[in-house]
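Got a structure for you, questions after.
With one protein chain held back, the other chains of the complex are shown just where they sit.
Labels for the chains are A and B, by order of writing; each one numbers its residues from 1.
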Amino acid sequence: MKITSYISVAFLAIFLPAALLLYTIVPKKARPFAILVASFAFFWFISEFLILYLIASILSIYLLALLLERLKSKRDSALQAAASREEKKQIKKQSQSKQLAVVIAGVVINIGMLAVLKYSPFLFTNINLFFRLTHMDAAVEVPQFLAPIGISFYSLQAVSYIHDVYKDKIKADKNIARVALFMSFFPIIMEGPICRYADTAYDLYAGKRLQFKNLTFGAQRIAFGAFKKMVIADRLNIIVTTIFKDYEAFDYDGGLIALGAILYTLELYMEFSGTIDVVIGSGEMFGVRIPENFRQPFFSRSISEFWQRWHITLGTWFRDYIFYPVTMSKPMKKMTKSCRKKLGRHYGPLPASIIAFFCVWLCNGLWHGAGWEYIFFGMYHFALISLGSLILPLTNSLFEKWHIDRNKLPYKIFAIIRTALLVCIGELIFNARGLKDALKMLKVLFTKFTFKSWVDGSVLSLGLDIHDVIILILAVAVVFAVGIIKEKGKSPRELIAQKPIFVRWPIYIALVVATVVFGAYGAGYIPIDPIYANF
Amino acid sequence: MDRLIEILEDIQPDADYETCTTLIDDHILGSLQIISLVAEIEDEFDITIPTVEIKPENFNSAKALMAMIERLEDED
Partner (left out) sequence: MDKKERRKTVARKLIGAAIFILLLLLVLLLLSHWFYPQQEDLTMQDVKPNGVLAEPDNSLDVILYGDSEAYTAFSPVQMWKEQGFPSFVCASSSQYISLTESFVHQSLEHQKPKLIILETNAFYRKMHSDNAFITRIENMFSILQFHNRWKVMSPIKVKQTAYTWKDDMKGYKYAKMTTKGRNFEYMIPTKEIQPIPEINAQYVENIVKYCNEKGVKVLFVSTPSYKNWKYEKHNAVAALAKKTGAAYLDLNLHADEIQIDWQTDTADAGDHLNFRGTKKVCAFLGEYLADTYQLEDKRNDPAYSDWNNLIPKYEMLTSEDK
């Protein structure tokens, strides 16, 4: 069996039910091991021998965390024995540097594996390019590695585990099975969310009994995720691929490029958040609460808010393990203090945070892929966010002058649309075939923009007919309605569950039937690979 | 406590720090303000705030902030 996506017959109709069955027929004590076996089997199906990299990661963080724990208890007993304050300080300092060395070892091992497997071809290609450009007669061989699927996700989890143990957020776990479960739980291994030890590890190991409500709610969430991906994302993929592939050969105008960017952003959202729905739903079935990864991102009013609502777990990872460590490092704090004196309240913290933003967005870009277009994508968001902070006092005073109230509805709508359009431009860069293509498309977008192609029917020559367009509009409206309910703080599933059976059941059945009938699969449709699994 | 409120007001003037308990949740303090705040508090109270302490629970109200500061003062 080969599983390539969570939204597939192989996973939903075979693997997941089998895993649930195994989980419930074994004795309570063995349940965590049932998930572990299922998870390792799953990883084998998607990556075969590359599972060894995952095992190496698990072993490394398990052992290093225990080592950290040992250093800590040694320090504590030494502290108790110590007499003077001076001596205590000395002990603390020594232990600190040893612990730091362990943490660095953990980061180097885990990020190192990720870097070598995923980024060395990019690095070496660019070294060769450098040689060529400087007319140096040298070349290095570009290595090619096979990286296990999901490495970008579990490597970050590994780093967070080591870091959290070091910072006393959590205790090092003596139980290797729990560490292994945290790293390899099969619903999250391919596309995240990026979990923290404190979030999932204990739930996973608790071996709770399967609950009827968890099973049905999980199944509903899975069905909704499949609907988003199959009806919307897979259908959009047809037109998006055509535009991004053919824009040059067939000389599309800026209007079509803009349409491509908007539809790609929508496709990516439906694809990724739909998959995450399946992931969270699968976890829910086992009684494991997986953190949310999306919170209606297209209701955001600024780019920084967008990143707090889109791929949330990646954003918080960068915040906790890059942004704060950078801004809160000693030299940066010093800089912030003195800058506040010189630059004032608003600009004081900016230098430190702009440096930190730069690190975050460089990493964010690179995390998404080894290529200049991804770095450009990161820098684009870095520029938007920094610029937003820099001109804030200016916009504030302008708004005051013009009597614009930011909390009024018209402004809110304006801000939401503006943010969405800026995001779409970012995703255009993201989906282009390379930096050169990205720049070319942007050039067409801004120099040859007309709405001609939107109205003269050429949209319908790109692979979707009028039926597809109608279905797309209806399906997006459904997802939008669900988003509004959630935005109001209500749970659509709870709302439906309160309805009588002759309302409730037809809704569930309609959801499944709509996915089966209107899903863009089969002859004529190109199945898309999970976009995020390759990061 | 007064010293803390003073710092807070210097960083972000329009908020009622005596009563508000949702400084983070309601985005009254963003990451920029937190950076300033940490730098100022460390200087004023002569403590170091480790990054693990930077979590919503500690920053949502002046009271919680004060509790954290006192805890860190004791530890030193």
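As a working rule, a residue touches a chain if its C-beta (ideal position, glycine included) is under 8 Å from a C-beta of that chain, and two chains touch if they have at least 3 such contacts.
It should be emphasised that the depicted structure is a prediction, and the values quoted were computed from it without experimental measurement.
Touched by the hidden chain, which of the shown chains?
A
One chain isn't shown here. Among A:Gln99, A:Thr242, A:Thr313 or A:Thr336, which residue touches it?
Per the contact definition at the top, the residue touching the missing chain is A:Thr242.
Quick one: say which of A:Val9, A:Leu394, A:Leu409 or A:Ile473 touches the chain that got left out.
Looking across A:Val9, A:Leu394, A:Leu409 or A:Ile473, the contact with the absent chain belongs to A:Val9.
Using the touch definition up top, pick the residue from A:Ser77, A:Asn175, A:Ser338 or A:Ser461 that touches the left-out chain.
The single option touching the absent chain is A:Ser461.
Specify the residue from the set A:Leu409, A:Ile473 or A:Val517 that touches the hidden chain.
A:Val517
Touching the hidden chain in the full complex, which residues of chain A are there? Just list them.
9-10, 212, 216, 241-242, 246, 248-251, 460-461, 463, 465-468, 470, 505, 508-509, 512-513, 516-519, 521-524, 526-527
Everything below uses one rule, namely that only the chains that are shown with their structure count from here on.
Indicate the whole-number Å distance between the mean C-alpha point of chain A and the mean C-alpha point of chain B.
Here the centre of chain B sits 30 Å away from the centre of chain A.
Can you list the chain B residues touching chain A in their complex?
So the residues of chain B in touch with chain A come to 10-11, 30-33, 35-36, 38-40, 42-43, 49-52, 54.
Help me check something: in the complex, which residues belonging to chain A touch chain B?
Checking each residue of chain A against chain B gives 164, 167-169, 304, 319-320, 323-325, 327-328, 333, 336-337, 340, 345, 348-350, 352-353, 389.
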